[in-house]
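All protein chains but one are shown in place.
Right after this comes subunit A.
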Amino acid sequence: MSRSLGAKVLALVVGASLVAACTSNSDDEPEEPTGPVELTFWSWAPNMEKLVDRWNADNPGTKVTLSKQAGGADIVTKLLTAAKAGNPPDLAQVEYQSLPTLVSNDVLADIAEQAKPLKDRFAEGTWQQVTLGTEAVYALPQDAAPMMLYYRTDLFQQFGLTVPKTWEEFAQTARTLRGKSRKHHLTTFSAADPGWFAGLAQQAGANWWGIDGESWRVSVDDAATRKVADYWGGLVTEGVVDGKPMYTPEWNKALNDGSLLAWPSAVWAPGVLTGNAPDTKGRWAMAPLPQWSAGENRTGNWGGSSTGVTAASKHRTAAVKFASWLNTDATATAMLVRECAVYPAARDAQAGPGLAQPPDFFANQADFYPMVKQIAETAAGVTWGPNVNVTYQAYQDEFAKAITARTPFSGAIEAMQSATVADMKKNGFTIAG
């Protein structure tokens, strides 16, 4: 089975490289033909076709064709392959942390010229994710995913717990709960979800990559990240926080039957809870993420995506026009909220009519979205590096190892740092320090 899969993959790669050999290797900017324009767009957002239909109805001169893709890492692999083969789409939905990988592989175009004026439409932390801290702009932000704390109001009441405002209180709450019940955990630390940990580290002030002039700076193993890692490592070793991965049938069950009382997650969590813990409708509430020192107001991002224009697109101007309509136009962003259930990155849209009502699952929390908007403004900025995939892979392996072997989490952070640096050095990136 695996052998035939390998053969198929290789066959694809061979085909792709043959095509690439015939078509690529021209350094010139693609020419912009005039007349009616046809654009192709890859996205995984549900109901995106409705937005595309709307655009096509209003803009007969520019016809966009949507192709539905699998999200996350899959679309990145596919984009890399398609770009090598010389036939990528004109536009693609890309998660923020994948942008540098795609830029580094020459898949995405720098659209600064047209996109710069849109800067003020987005929160600063969000904008930083599409510029990589340079003068370039590699995509337009589509959705933001600020993190917050979700907790079971009924069970908090039953066990006499209060909503923790700091991480110190959070740890204490976890202990209190374990003292009262051996069947419950406040939450779980997941070695399977690097994006989740990255968001928590951003909140503490971590910035794993940076660009200093002509070289990269890698600081996965910085004080802020270590602080976060050791904090969670302590709780897992103590046994007051579970160490099982999220997004497993077991985790679904634990959320649904109340074995897990809280979930530090992002703005899209109501959707996940609706699907994975349907029995708990109306029993959850959302609060800001606990803070590292009392009185602070900071959060990180877990996920979120943007719309990029490919370097091979022959209609760059038209493509950017569509991307800016999609992510900043009032009608479009209202549809993004209503049809695609995303939390829009554009500031105006965050206060739009689509977000006047709380999500169904949180019907009891009328100020859900006004609160989210406030929290979103406090999201830390972040620069992603060109090999986030390597760092994330190291996170999964090293944290899983640390949890099973009961070794300090800071060891896993060290391993992530060295894996990241080793990979960048091997590929020839210039690294400072």
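The rule is simple: a contact is a pair of C-beta atoms (placed from the backbone, for glycine too) under 8 Å apart; a residue touches a chain by one contact, two chains touch by 3 or more; residues count from 1.
By definition in this document, contacts and distances are computed from a predicted model.
K.L.:
There's a gap in the complex where one chain should be. From "Fe-S cluster assembly ATPase SufC", "Acetolactate synthase, small subunit", "RNA polymerase sigma factor" or "Sugar ABC transporter permease", what does UniProt name that chain?
P.N.:
"Sugar ABC transporter permease"
K.L.:
Thinking of the whole complex, not just what is shown, which of A:125, A:245 or A:308 touches the missing chain?
P.N.:
Selected residue, touching the omitted chain: A:245.
K.L.:
Touch as defined at the start, partner being the missing chain; which of A:216, A:231, A:263 or A:284 qualifies?
P.N.:
Considering all chains, including the one not shown, the answer is A:216.
K.L.:
Which one, A:230, A:339, A:377 or A:397, makes contact with the chain that was left out?
P.N.:
A:397
K.L.:
Among the options A:132, A:218 or A:262, which residue touches the chain absent from this view?
P.N.:
Of all options in A:132, A:218 or A:262, contact with the hidden chain holds for A:132.
K.L.:
Touch as defined at the start, partner being the missing chain; which of A:106, A:154, A:168 or A:222 qualifies?
P.N.:
Checking each option in A:106, A:154, A:168 or A:222, the one touching the absent chain turns out to be A:106.
K.L.:
Give me the subunit A residues in contact with the hidden chain, please.
P.N.:
Given the touch definition above, subunit A has residues 1-3, 6-7, 9-11, 13-14, 17, 27, 73, 77, 80, 100-101, 103-106, 132, 134, 136, 191-192, 211, 214-216, 243-245, 247-250, 253-254, 259, 311, 386-387, 389-390, 393, 396-397, 399-401, 403-404, 423, 426-430 touching the missing chain.
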